[in-house]
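Note that one protein chain of the assembly has been removed; the remaining protein chains are unaltered in position.
Coming up: chain A.
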């Protein structure tokens, strides 16, 4: 069963603000504005996500590290990044335009396929966006409440929303003092070119103009407890979002309206993936993997014998899938639905992976860039 959230006002509220990149404040070191240090050991930093374009592979992680490896090459190069925050996610719209997001409200953009990056948003600007957003939200709800002819149910619902919005406005105002504390956790470029960013404590942003302006969309989903929104993915026409405590949302209208789906799991979901057959995979804590063949209405469960966090899933050759998780777990699911599990020798937390041209895996995580020959899994097959 699904339920469309009451969000008539939210559309109107899709608040826009032009975020201009500004230079570092003069008082002391701030990780947001300090350019990433050129690091010979960049590939040994904690890395979180890895993505592929036609020309190269790009990975992001700690200390503002973005590393690239040209197609067919072995060497990694460090990209020019104007921030040193912990980057959590990367996604490309095409072979040249990509976005990376991270802690302290930082959003980075590249127009040259990942070699050089610039800041499109930082946490201080993000706080301003949030304040304006919640102020407008409060004003709007108050205006609706001023209507004397509201029925009681709707009134109490609006009153609840008002409390929530006021609470969030307070938080955002307080954050002005403290600085940005909410990390962004995922970035996704949808098929229509909209860029979506999810984050901690229910943060949701979108941009329809390649990141020139960002709209806060926190209230677009039903998330009264402010749970983390861990990941967002899409197939041809549908957006899916997963989060803490089994949160699962779906939008069929490019993110204007979001439905809350009944979750197959009450624990945290860390990621989602739509495979070649348009099946939706969601996964999270303790080896829990779920698959839906009907866009998230119904799920079947798959469990890994290693009860560790599953962090990533990607398409594998022969209609299979690869999963990667904590404690070095890498699993291969073949087309027949059989799971083959392996542990990377490092035992490190693995957060993302890609399949290279020769079929071997490049993995990222706690120990930076790692590799695994394809034979390790295919021989078992």
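Note that in this section contacts are C-beta pairs under 8 Å (C-beta built on N, C-alpha and C of every residue); 3 or more make two chains touch, one makes a residue touch a chain; residues count from 1.
Quick note on the criterion: contacts and distances are computed from a predicted model.
> Which name from "FUSC family protein", "ATP synthase subunit c", "Phospholipid/cholesterol/gamma-HCH transport system permease protein" or "RND transporter" does UniProt give the chain that's left off?
The correct option from "FUSC family protein", "ATP synthase subunit c", "Phospholipid/cholesterol/gamma-HCH transport system permease protein" or "RND transporter" is "RND transporter", the UniProt name of the unshown chain.
> Hey, which of A:270, A:283, A:299 or A:322 is the one touching the hidden chain?
Of the candidates A:270, A:283, A:299 or A:322, A:270 is in touch with the missing chain.
> Tell me which of A:149, A:178 or A:225 is the one touching the absent chain.
A:178
> Which residue among A:110, A:130 or A:230 touches the omitted chain?
A:230
> Spell out the interface residues on chain A facing the chain that's missing from view.
28-31, 34, 37, 39-41, 44-46, 48, 62-63, 84-86, 88-89, 103-104, 178-181, 183, 185, 228, 230, 266-268, 270, 285-286, 307-309, 311, 326-327, 347, 349, 351, 365-366
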